[in-house]
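Mind having a look at this structure? Questions to follow.
Some chains omitted; the rest stay in position.
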Amino acid sequence: MSTQTSIQTSEKPLGRDELAQRVARDIAPGSFVNLGIGQPTLVSNYLTEEQNITLHTENGMLGMGPAAVGEEIDGDLINAGKIPVTELPGASYFHHADSFAIMRGGHLDICVLGAFQVSATGDLANWHTGAPDAIPAVGGAMDLATGAKDVFVMMTLLTREGVSKLVEQCTYPLTGVGCVTRVYTDKAVFLTGPDGVTVRETFGCTFDEIQELVPLSLKKA
Amino acid sequence: MLNFIDTVGEAVAGIKDGSTVMIGGFGNAGQPFELIDALMDCGAKDLTVVNNNAGQGDQGLALLIKEGRVRKMICSFPRQSDSWHFDAKFHAGEIELELVPQGNLAERIRAAGAGIGGFFTPTGYGTTLAEGKETRLLDGKWQVFETPIHADVALIKALKADGKGNLVYRKTARNFGPIMAAAAKHTIVQVSEIVPTGSLDPENVVTPGIYVNSVVRVGGTSREQVA
């Protein structure tokens, strides 16, 4: 292993918006994409018209546009986070079973999800803290995790307590097994798969510094 | 048999204690508030309710839960910022929860309407929500056996009905309506408008009238709110 910083592509760790921009840039033109509730929704702000991305929302729509403002707000047109959104030309509506058939049948190119933890083999934990008094709520997370061709995770690499969320094995309840293909964090982008975890690029730190933070053996891209 | 009914009260009058009731809607979109209020007024209790959520704020399903009329919720996303009535009942141990991944919820409802006795899906495999369930390796993926969710009654909201009970919906308010209409023994629909038979284009009917038993027009201002 070398400490050279050839994969360091930014002087500083990325902020939430910079990270969203990075994810957006990596989405192939013409893709059909579902952006999870919360941080992943920011990605839509950085998709360009040339990319020609079609956004899916699990509550029954392809061709979702930006958040609705002012007069556009319509209680019958909301996204999975129950936020009023807009409709782009070429949109379509369908019922819930048809909407989840799109997700579960492997038709989405990419979904972007938040996470509590991702394991070395791409297991995802993002729906439940496991706390005994927490009310569990899963929504469409398991369907997205299992059904999309590529599952991208967006998260900070460390918890507020400084513990890595990229782990050997998840301690939080799983959302899906071996489903995550990429992990975008403030400090690095990781590729996950059956062969282990590869660091594709780092932000404001070196590969070795990332390796210090993460309790599993990393490979360099 | 299709009936056009004058009031939401008459429409829900036949719902018995202990029924399984599907309620359409995702958040507030497509939620049949007036029918839920009528269900509240009709006094039926010990209900099993199938809905994506477990009520929001102080209205509709949330109120029904608050009043202790719901024995069990089958849903995918009970916890929301304003789901305080469900939260309280759940923590008090006064309501049962069957938590179902949203796609399994939709597919299980669809299965009930389509006469499917059960199916295998990869969703949930390896998670606590599949614990105790049969699993099988199919098409190279581990899959979990899931069974249909049938209901006695569905309460749904559509935009328009024609004289044959054919329905069309509006935007993302469509959500669970069509599959719940097919899954329930008795489907009650509130619509904004009843139009003459022949005025809906047969290519564009979303729910054919065969799935509809009672239609009630709900006039006045929509109570829909932005969540």
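By written order: A and B. Residues from 1 in each chain.
Going forward, a residue touches a chain if its C-beta (ideal position, glycine included) is under 8 Å from a C-beta of that chain, and two chains touch if they have at least 3 such contacts.
Values in this document were obtained by computation on a predicted structure and should not be read as measured data.
*Asks:* Just one representative per chain kind is placed here; work out the formula for the complete complex.
*Replies:* When all copies are included, the complex reads A x2, B x2.
Convention: only the chains that are shown with their structure count from here on.
*Asks:* Roughly how far is subunit A from subunit B, centre to centre by C-alpha average, rounded to an integer in Å?
*Replies:* Between these chains, centre-to-centre, one finds 29 Å.
*Asks:* Which residues of subunit A touch subunit B in their complex?
*Replies:* It comes out as residues 57-61, 73-79, 82-84, 87, 93-97, 99-101, 103-104, 123, 128, 133-143, 146-147, 173-177.
*Asks:* Once bound in the complex, which stretches of subunit B touch subunit A?
*Replies:* So the residues of subunit B in touch with subunit A come to 26-30, 76-80, 83, 86-87, 90-91, 97, 99-107, 109-110, 121-129, 142, 169-179, 206, 222, 224-227.
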